[in-house]
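Missing here is one protein chain; the remaining ones are kept as they sit in the complex.
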Amino acid sequence: MPEPRSGRRRLPRRRAFTTAVAAGCGTVLLAALTSCGSTGAAGHHITLTFTWWGNDNRQARTEKAVHLFEKEHPDISVQMSNADFGSYKQRLATQAAGGGIPDLAQLDYRQISQFATGGALLPLDRYVDDGTLHTGEMDPSLVGTGHLDGKQYALPMGRGITGYVYDATVFEKAGIPAPQPSWTWQDWADVAARIAAMKLTSPDGRTVAGANDGGSNEDVFEDWLRSHGKQLYAGPTELGYTEQDLAEFWTFCHTLQKSGALVSAKDSAQADATGVSAFSRGLDALDYSWDATFTGFTSPTGHTMRFAPVPTVDGRAGSYFKPTMLIGIGAHSHHPRAAAELMDFLLNDPQAGDILGVTRSQPPNRKIAAEVDGKLSGPDLKVWQFDEVMQKYGVQPPPSAPPKGDVAIESAFVREYQRVEFGLASPAKAAHELVVQAKQELES
Amino acid sequence: MSVSQIDVTGPSARVADRAGRGRRTRRGREARWPAYVFLTPWMVGAVAVTLVPMAVSLYLSFTSYDMFSAPHWVGLRNYTEMLTDDPRFWRSVLTTLKYVVIAVPLKLALALGAALLLKRLSSRGRGFYRSAFYAPSLLGASMSIALVFRALFNDGGTVDRVLGTFGIHIGSWVGNPHLATYVVVLLTVWQFGAPMVIFLAGLQQISPELYEAAALDGAGPWRQFVSVTVPMLSPVVFFNLVLEMIQSFQVFTPAFVVSGGNGGPADSTLFYTLYLYERGFTASHMGYASAMAWLMLLAIAAVTAVMFKVSRSWVFYADEAE
Partner (left out) sequence: MNLTLRRRLPHAVALLALIALLYPLLWLLVTSVKPADEVVTSVDLWPRHFEWSNYGTALDGVSGVSVPRLLGNSLLISLGAVVGNVASCSLAAYAFARLRFRMRGPMFAFTVATLMLPQHVVLIPQYIIFNKLGMTNTYWPLVLPKFLAVEAFFVFLIVQFMRNLPRDLEEAARIDGCGPFRSFFHIILPLSRPALITTAIFSFIWSWNDFFAQMIYLFSPDKATITLALRNFVDQSSTSAYGPMFAMSVISVLPIVLFFLVFQRYLVQGMATSGLKS
């Protein structure tokens, strides 16, 4: 048949084609869209989502443990995702708002109140009662950190303590002895100043500062406060410190920073933006850290890394053992029982415990902890020895979980101190602004 | 189709009416129901996706709402808190204004310059460069390019190193509150291709006779630019100005990526939309975020209205002059 030449007569053909394409696309699309919800029907294959934050070491170990679980449960597969802590917090908060907390999520101590009161977490009591989740081998006070308003919302994944990771090679060069549990904040400042005065060169050719600037870290402030005999929170809606306390802390940090003892504001901000600390770039020799995080530290300079306690005020320690992180189940999980099984596996299975080691600090299960501790070597062993020392030193028990709103206050803390660092606000003014914001968060 | 047919002079309903009138004279009354069939999806969308959500968000802006428990009425509290008791709100406003005031004129100036340049090329070269200059406008909104800019302006990034060879050691722009905004500005300016294409179309609409007449009167290139190009192009300039401004107020992805998601350092990239997202979606203050959205709507409407008002004194419409 010859091709018709008139435009009008050709049209129906093209139209038929267009319609066919449109219909085709529509059908494919519809099929794809409707198929979304149908994965993992009852009795068949189940897919769980599990998310956490942490370094490469933790990632490798967690993946290995989860793969073992998948092998033992062929009907369950697990999709894992992880991120650095800053992004993780933000993402999980966004998902919580939409009822989308993954089946299993690693949680920060500070997030529990916020998510539990917001109905984003599933109470675990049912699974504890029916024996899916075992807590018998865990320290009750540690289990209690995941307890809120009479319900268990999360279980601890580790029990750890904060401290200072330091570059022992640099310390030796400077002739500074290893810090003792009773060292003070003033000692800490002197050490930082002494190292800075040596004007060592970092891998990228700049001068090495003494220590990281902890002014933007709420955890450092909390340890500082506690060593001064105060608390971060006096109650669920009340701060435990005043504007003056905070201004004093920020003045302490900022004065040291300006003198060159602490890393520059630019480098701190860079670290906040990229999640790579100045310490791990070799720009300073002393950095605040968790015991568990310490085990993942690798030095860019090949130096020896050691772990020291948080400074004190005349021997009064501010740091304390707390859950390094907890684990909970999303309130809208389609497979809460499977999620609980995986949770129990990660917390109580001896093989999993062996794989995970102390990547989240001391395992909460005492038996596993004893088992794991016997096999430690390298940095893991150092951390264990450190914890033993701190244990004997007699640190205080954990305070009650930070109230809802603390997550926002923690971000404000970073922000406001950055304003101090860059000369946009005085410590007193920034402290005032922070307290105003904190009160708003706690009261709303 | 010519640029002048886009009705930038006032409510576009006028255009629709004009077309309708033409039709009426040609034919008498006809059935109206088919129109509503064609309009069904549009009407559902206008009501369900636009009007109802607008009303809901207006309502929410007077409440405290965290998505978990029912919203409760707080009257004007969100608005008063925002305006009188929230330093971050004002920081976000200032950051956004600073960005709009710097980025939009810079982008348009570059677009106009490029359009004038391309107009002087042969038509083949013009076609090529027009497409090539336009490419960044499509890619600029992507996460990838924002990541590239972030890396280029990072500590030890290309920009830092190049400046370093000139003895200028700034370090990271991204981590410096005095400079971080400019990374977003540059990323925006990089996308000048889109308004350029519109300028070029506008330039090509200007009748060569006008230039010939001006040349006969003894006008040099500069004089021709001032008395022919500028007035004839002014409607297009105005059009671009309004659009770019409205878009710039809503910039999100680049700010999100450059700041690592939190508007930092020290709130220097806390763009209005980023703060709105943070209040609404990570802090669960949906009422407050709704109030911010409505304030933004009012601000954009007000600025646009002022621009239209002021435009009468500098925008020249050839068809009105006739």
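Think of it as A and B in the order they're written, each chain with its own count starting at 1.
As a convention for this text, a contact is a pair of C-beta atoms (placed from the backbone, for glycine too) under 8 Å apart; a residue touches a chain by one contact, two chains touch by 3 or more.
From a predicted model like this one, the values you see are computed outputs, not experimental measurements.
Peer 1: Among B:60, B:214, B:258 or B:283, which one is in touch with the chain left out?
Peer 2: Only one of B:60, B:214, B:258 or B:283 touches the chain omitted from view, namely B:60.
Peer 1: Based on the whole complex, identify which of B:69, B:131 or B:207 touches the chain you can't see.
Peer 2: B:131
Peer 1: For the chain left off this view, which of B:194, B:283 or B:315 is in contact with it?
Peer 2: Counting the whole complex, the residue in contact with the absent chain is B:194.
Peer 1: Mind pulling the subunit A residues that touch the left-out chain?
Peer 2: Output for subunit A: 8, 11-12, 14-15, 18, 22, 25-26, 29, 32-33, 36-37, 47, 49, 56, 59, 79-84, 87-88, 91, 94-95, 98-100, 102, 274-276.
Peer 1: Need a quick check: the contact residues on subunit B for the chain that isn't drawn.
Peer 2: Touch with the absent chain occurs at residues 1, 3, 5-6, 11-17, 19-20, 23-24, 26, 30, 32, 34-42, 44-46, 48-50, 52-54, 56-57, 60, 67, 114, 117-118, 120-121, 125, 129-139, 141-145, 147-149, 151-152, 156, 158, 161, 190, 194, 197-198, 200-201, 236, 239-240, 243, 246-247, 249-250, 252-253, 256, 273, 276-277, 280-281, 286, 289-290, 292-294, 296-297, 300-301, 304.
The working rule: only the chains that are shown with their structure count from here on.
Peer 1: In their shared complex, at which residues does subunit B touch subunit A?
Peer 2: 64, 66-68, 81, 85, 87-88, 154-156, 171-172, 174-178, 259-262, 264-267, 280-285
Peer 1: Touching subunit B in the complex: which residues of subunit A?
Peer 2: Residues of subunit A touching subunit B: 86-87, 90, 93-94, 96-97, 117-120, 204, 266-267, 269-270, 272-275, 408, 411, 414-415, 418-419, 421-422, 424, 433, 436-437, 440-441, 444.
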